[in-house]
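With one protein chain withheld, the remaining protein chains of the complex are depicted in position.
First chain written, first letter: the chains are A, B and C, and each begins at residue 1.
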Amino acid sequence: MESGASRVAQRGQFRAGKWIFAGALVVLMLFTLFPFYWAIVASLTPDAALFRNPSLWPHQIIGDHYRALFGDRDFITPIRNSLIVAGTTTIFCLAVGTLAAYALARLDFKGKAPIMAFILAVTMFPQISIVSPLYLLLRSLHLIDTYPGLIMPYMTFAMPLTVWVLTGSIRQIPRDLEEAAHVDGATRRQSFTKILLPLAVPSLATTGILTFIYCWNEFLFALSFTLGPERQTVPVAIALFRGQYQVPWGEILAAAVVATAPVAAMVLFFQRRIVQGLTAGAVKG
Amino acid sequence: MARIALEHVDKTYPNGYVAARDLSLEAMDGELLVLVGPSGSGKSTVLRLMAGLERVSDGVIRIGERDVTDLPPQQRDIAMVFQNYALYPHMTVRENLAFGLNIRKQPRALIDERVGAVAASLGLDALLDRKPAQLSGGQRQRVALGRAIVREPLAFLFDEPLSNLDAQLRVETRVELSRLHRKLGATMVYVTHDQSEALTLGDRIAVLKEGVLQQVATPMELYDQPANKFVAGFIGSPAMNFFKGVLTRDGDACEFRGVDLVTPVPCEPTSGGAVFLGVRPQHLEITSDNATGEGTLKGEVGVVEPMGNEQIVYVTLPGGERAVAIAPVRPRITAGERVTIRVRPEGLHLFDAISGRRITRFDWPLTPKRSGH
Amino acid sequence: MKKISRLGNEARLGWTLVAPALIVIGLIAIFPLGWTVWESLHLHELRMPWLGQPFIGLANYVEIANDPRFWGALGHTAFFTVVSISLELLIGLFLALAMNRVFRGRGFVRAAVLVPWAIPTVVAALLWRFIFESEGGIANALLVDAHILRQPMVWFIEAATAWVPVILADVWKTTPFVALLLLAGLQNIDLSLYEAAAVDGANAWWQLRHITLPLLKPAILVTLIFRTLDGFRVFDLIYVLTGGGPGTSTEPVALYTFNALLQNLRFGYGSALSVVIFAITFGLALLYVRGLGVRLGGDEA
Partner (left out) sequence: MLPARTPSPSFPVRFSSLSKPLLVLIGVAGIFLGCARASKSHETVLTFSGSALGAEGTLVAKQLKDFMRLNPGIRVELQRTPDDASQRHQLYVQWLNARVGNPDILQLDVVWTPEFAAAGWVLPLDRFGPASSEFFPATIVANTWAGRLYALPWFADVGLLYRRTDLVPREPATLHELVTDAQQAMARPGGPRFGIVWQGARYEGLITGFVEYLGAFGGRILDDSGRVVVNQPAAVRALQFMRDELYASQIAPLDVLTWHEEEARFAFQNGTSVFMRNWPYAVGAMSDKTQSRVAGKFAVSPIPASGDPGGHSTATLGGAQLAINAYSESPAAAYKLIAYLTAPQQMLERAQAVGQYPTRQSLYSDPRLRTAIAIPPEDARRAIESATPRPVTPIYTELSEILQIELHRALVRQAEPQDALNSAASRINALIDRTGMRKLMSAARQTTDVPDTAGAGAPLPADRSQ
């Protein structure tokens, strides 16, 4: 990653435009970070001040919105729901997806290419196209507004995503390690469990993070297949804060900050891995 | 220890690429057989077929007397050293060494003993608790070797094990391998693209080209009696010179006539027609006298590579062809100099221009025990 | 590279391992798709049990063809897709070029741009909605302070101004993803090309035009595919930001379909809309793959 490309480019002729470049980058960074800053500031500002005279600097800081969020709003419930749904989906997809990815990356059989094409095609699926039958299906199974009723639909995008990304990253693990294990006497199962799996742990983690983020952020299915606060996920809960009468911006922003914090932390922490995971499967020049 | 034999083995990939064609080859018990060939010759595939990492399309593979054609690698009881060592990065050296024994559920004590012994013999004692990432290239190489040895397999397979080492280490390891082979008396099959490595290491050498075995022979035999033009050109460095020409017969005397060269050659009953005359650089003598006549060539020196104890001289012939000769350090030859080259009669090889097959045989009576097609 | 297993049962093992994933995908993605098509041929109004569920052939599709709200929604979707993707590609390319260089704080930039991508779209939409609120919105305050606006404006009651926060939010959220895909493409470019060009005296612009962009074309096209398909699926963002308003002038097809399905519970008609969206998406994907000759990675087997 730390390629010398940069050095070349830098040494090269960009010098003249260097300041323009830096300026543009700073503007972009401001553009990127400002909404977060503003959300944090606003979530700590009393409602009354918020609507009278918006100011970039916080004048009076209160924690009321956060207290209300976890008190009256019971924001813990959607967080718990999101964790359960996203967590279960991720774990299940990893379990099933690892097997599939192993087969697609390592085994040689007819139909592999069509399967990969099929999986890629499914990732391009418009979710809305299957909302109606999923709804009817879940309803007939009495799964509307239940955890399985969300986990199942989540598979539609999480499973192809997992398989696709994992296949890409398993392909990058040198094959001769498993071959060496075979020659050393390991069966396929042993080479899988003792060699490939330990080596694939970082890839699994990356894929897991990606899948989790996608599930955590999912909205359409969660909106369509949950009905009440008991099973709503974080995005749905936030979107529907706009209650009977009011738009409680303070609480909405507090919720936004709370919902953003874990993914932001994950992203900052695993930035490099996420980038690799995102681009590994996606682009091959 | 056991022999490894391929009997009429074919290997064709689904995309149509043929890696082995009707290949019969045997590494005899205790022998170090080197498979050599340019890239794409199928030599690595042959090794992987032996290991069981690839399946044959047709034919039979035996290890010892056992037919292993359909056995997966883990049931063949052979060991393999990979080009980039394939050390398990998540395991320590000790665990790497013990892996094969653990898999076979050997008793703890036995494992410890054997790992200890092998580590000692390869000088790995101090490194046992390191991970592969903490080792130098040479150390990794030795761990890979140790991992093969520790299992006491029926045979060893080496897939270009020295190609990732620097020149000096490569020579040292080569010697080490030779010593190891003698000590273990094990059957070894060794793949390399480097003919000099092949010549120095192999009891016998098998030359492959495009999936077809060209010749199997001892190093000397291969060098002196290459079975065809390909082998002749591949073995030996710098490579053999070839001159295109016609072989004519005049009674008992035969004569080669090329563009610039006319020289008498020993006759063969069947010989005649278009041929290549092959001469190793060692057998071209550079003189600055103006000798003419049979066995001489005129040319202009292009490049001279001084090698210390000798010099390699690239000569451009009038027809634009080039010849390479090895000359003693003295006298100094300089680029642009016009020279005469003399062909030494004892170093002549003749190959059929169409089939490339060797068509002359010289006085020394070496008959290949086995040879390719 | 091929691999062996015993007696050719590698194929069986392969299918066995892939089967669970395929079954899951098939059962919850493909089978429902078929069901959608079936539903779309029926009159099925969940709210009106008295109508029954008669088979009505293509009547729903005829209704779509004559439904100005659908055509409007299609237009909005196309508009949104084209505008936002153009901006994202431009800014994304800049960011990718930037992140491909060495400068102090590069790690920070990379992490920072990734955060918008990772947060829920709903949250992004709410942040921008809040910024553009007419009362108390910071955008109005800043624009008035900078004398760009004479007085605070109500962004969400005119189609033209309502698009501003929508597009901004999408650009804000998705450009990082675009930049990452392009960055991956950039890093595949052999550096010696630049070195050679630099030695030959080519300036930065020339390098960009004649080396970077041509070699980046595959990555750009792949990005284009992903983003176009995303654009046609846009839902969360607009649902939260404008709800499709004012009137229905920012309503995309997915939102219209959602309304038909889950607000009005018109399953027949909504399913027909779903099928149409699917067909359009699929057609676009095919068009890209065939017409532009894009090769998607991963099928090296």
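Odds and ends about this structure:
Convention: contacts are C-beta pairs under 8 Å (C-beta built on N, C-alpha and C of every residue); 3 or more make two chains touch, one makes a residue touch a chain.
Note that the coordinates shown come from a computational prediction; the quantities given were computed from them, not determined experimentally.
When the full complex is examined, the chain removed from view is found to touch A, C. Within the complete assembly, C:27 is the residue of C:11, C:27 or C:164 that touches the hidden chain. The chain that is not drawn here is touched, among residues A:75, A:92, A:192 or A:214, by A:92. Listed for subunit A, the residues touching the missing chain in the whole complex are 48, 51-52, 72, 74, 84, 88, 92, 96, 139-149, 151-152, 155, 227-231, 240, 242-248.
In the full complex, subunit C touches the omitted chain through residues 20, 23-24, 27-28, 45-51, 69, 134-135, 154, 156-159, 243-249, 259, 262-265.
The rule is simple: only the chains that are shown with their structure count from here on.
Listed by label, the chains touching subunit B and subunit C alike are A. Looking at A-B alongside A-C, one finds more C-beta pairs in contact between the chains of A-C.
Chain centres here are Cα averages; for subunit B and subunit C they lie 57 Å apart. Centre-to-centre separation between subunit A and subunit C, using Cα means, comes to 15 Å. Of all residues in subunit C, those touching 2 or more other chains are 2-3, 5, listed in ascending order. The set of subunit B residues touching two or more other chains comprises 52-53, 72-73.
Listed in rising order, the residues of subunit A touching subunit B in the complex are 174, 176-177, 179-188, 190, 194-195, 198-199.
Subunit B meets subunit A in the complex at residues 51-53, 72-74, 76-80, 82-84, 86, 88-90, 99-100, 103-104, 147, 151, 157.
If you check the complex, the residues on subunit C that touch subunit A are 1-3, 5, 10-11, 13-18, 20-22, 24-25, 28-33, 35-36, 39, 91, 94-95, 98, 100-103, 107, 109-124, 126-128, 130-131, 133, 135-138, 140-141, 172, 177, 180-181, 183-189, 191, 194-195, 198, 203-205, 207, 215, 218-219, 222, 225-226, 229, 232-233, 235-236, 239-240, 253-254, 257-258, 261-262, 267, 270-271, 274-275, 277-278, 281, 285, 295-301.
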